[in-house]
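Before I ask anything, let me first share the structure, which is written out below as structure tokens.
A protein chain is absent from this complex, but the other protein chains hold their places.
Going by the order they are written in, the chains are A and B; count residues from 1 in each one.
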Amino acid sequence: MSAPLLELDAVSRRFSRKISLGDRIAAKLGAPVETREVRAVENVSLSVMKGETLGLVGESGCGKSTLGRIAAGILPPSAGTARLDGKPVMAEDGRHQKLTTRVQTVFQDPFASLNPRKRIGETIGEGPLAHGLIDRAGSRAYVAEQLSRVGLDPSYASRFPHQFSGGQRQRIAIARALAMKPDLLICDEPVASLDVSIQAQVLNLFLDLRRALNLTAIFISHDLGVVRHLSDRVAIMYLGRIVEIGPANEIYAAPKHPYTQALLASVPRLNRHREGRTAFKPIAGELPSPLSPPPGCHFHPRCALATERCRTEPPQLRPLGPMRWAACHLAE
Amino acid sequence: MTAALEVRGLKTHFFTRSGAVKAVDGVDLSIERGRVLGLVGESGSGKSVTGLSILGLIDHPGRIVEGSVRLDGQELVGLDRDASRRVRGRRIAMIFQDPMMTLNPVLRVGTQMSMALRAHETVSNAVVRERSLKALGKVGLPAPEQCLAAYPHQLSGGMRQRVAIAIALLHSPSVIVADEPTTALDVSIQAQILQEMQRLGAETGVALVWITHDLAVVSSLAHDIAVMYAGRIVEYGPTADVLAQPRHPYTRGLLDSVPGEAEPGEKLAQIPGSIPALIDLPPGCAFRARCSRATGACETMPEIADIGGRLARCFHPLEAA
Partner (left out) sequence: MRRDASPFLRFWIEFAENRLALLALGVVILVVGAALMAPLFTPQDPYDIGKLVLGDARRPPGHVGSGGYVHLLGTDAQGRDLWSAILYGLRISIQIGITAGAVAFIVGGSLGAIAAFAGGRTEALIMRFIDLQLSFPAILLALVISAILGQGKWQLTVALVASQYAYFARTAHGAAVAERAKEYIEAALSTPLSSRVVVFRHILPNCMPPLIVVATVQIANAISLEATLSFLGLGLPVTHPSLGTLIANGFQYMMSGRYWISIYPGIALIVLILAVNLVSDQIRDQLNPRLQR
């Protein structure tokens, strides 16, 4: 088996509130000071093989966006490493400098991810120029090529972002990412803010590009249907941990982790076969705050099968089959 | 039996500096008590403006230029401000996508519910408290007393939305208009709210207009579905029928755009082009530019017609499969 393109090894990321001078004085005087810490990502190990699309699914607070940023080299992990072809994506000294251009990101909000004061041709060509992928003379033609590849007229290069619709802006964002000739594309909820019909267009574009460029990608989304449609493998995250990971069709057909099962059952399905109105089957309980995740298995308060062991011992990812893991004491 | 809500020929236009935006241009709806109507559309379809028009919440530069909205037989369009306020919140209520549009961040939940109750009735403190607790319990909030004493920011997004729904239910309205109330919530919380709404509809007999872009939600929740495009209804009928056998090409295109049952990795049957801007819409069917079935006839606006048990606005409706 060939080496993975991206390897995340025991990656954790904590966000803690800075302790102000006042709090330090209070602590010295004996007053209790809460050091609030969010464990956005907890001990995640993951690899992505060349040419595959890994879907990263979860609800808010699960850490999928944070993990995406760590993989992209724009956020340093508190522990663990992120390596692309064996080389770290971010400088490990205090500088937090991104070391590679081979990972690029497509962000969620098409309205905020483009500089409103730059023409989109400049925005697309800026990175390649700065990194020597192209020279000034060839930049115009290069940008035109990038634009046509995402289905936009090359003459749009002189326009400003406000002149485009949400779907078009997302295409521009994809063009910008691809202009850097990345090996790995991280898509952070790229279609979440788009209308359904436009979403389909952008998803189709993504499928085309993936095939044409043999892209490796991590697709982050909360939309289970979209993730299933695009991904080869899917990882489900809950409160900073991966709870299940495996081939997409297997996970959707036969989920092993109680959270995955409950999540798939609770998502409303579009039925086009006259099944009539169906009852909703929600997961019981509230989504815990990432500031105070439940001990042991994070999901145990909402899990119908929870045992004493689940309350105290955090489950590790256990192999349940080829390329299939779930973090549950009870999964078979 | 009079429908709980009946909308006829509703037209709401916004008169901006650049021209008139015909956000809603001729909408007919009807809902009976205890039933759920799903109002579906993408951005620019006019679904939110329809909801706001029904509640009389349209402000300058927009106004209802034509049409009638009848609540239990009473006409709402053209009511003066006082009469409008007596109806709004009491016999018809609205739930917004962002619960913070209903909730005041600087007031406790209890205070806000008390204000909502007292806006329409004179009641004692004890009765206010009792009814507030009952309403919070009805929407499935686990600790009603604590919720009453809490500020909105102390509650989670799902809980805030439940409070907003509780406030909407305080006066037992005949109709509730819900504008994308679960879109901003997590999937698992969304399912909880949807279950609550299903139950409430059955228990209280309230008529529910559920405005959304999410066809999956509508397919499980709504009895009837109305699909809007560029300010008009293009298809309207029983949900199961419309979703199984859409007649309007746009409905079909919308259904095909959802990755739900499509073969993974295969391209989705997308609708080409983009949603038209509502200023200076060309005459004729607004979907013409994106429709594979359009012909010269489509240059005149098709009227809504009864086709096989539901209403569709098309000269070339899809055949029964």
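As a working rule, contacts are C-beta pairs under 8 Å (C-beta built on N, C-alpha and C of every residue); 3 or more make two chains touch, one makes a residue touch a chain.
The model shown is predicted, which means the values in this text are computed figures rather than measured ones.
Participant: Any idea which of A:14, A:50, A:98 or A:140 touches the chain not displayed?
Facilitator: Candidates A:14, A:50, A:98 or A:140; residue touching the omitted chain: A:98.
Participant: Sort through A:30, A:116, A:132 or A:322 and give me the one touching the missing partner chain.
Facilitator: Answering carefully, the residue with contact to the hidden chain is A:116.
Participant: Name every residue on chain A in touch with the hidden partner chain.
Facilitator: 72-74, 97-98, 101, 104-105, 107-109, 112-118, 126-127, 130-131, 158-160, 162-164, 173, 176, 180
Note that only the chains that are shown with their structure count from here on.
Participant: Give the list of chain A residues in touch with chain B in this complex.
Facilitator: 59-60, 165, 167-168, 195-201, 203-204, 207-208, 222, 224-226, 228-231, 248-249, 262-263, 266-283, 286-287, 289
Participant: Of all residues in chain B, which touch chain A in the complex?
Facilitator: 42-43, 156, 158-159, 186-192, 194-195, 198, 213-217, 219-223, 239-241, 243-244, 253-262, 264-272, 274-275
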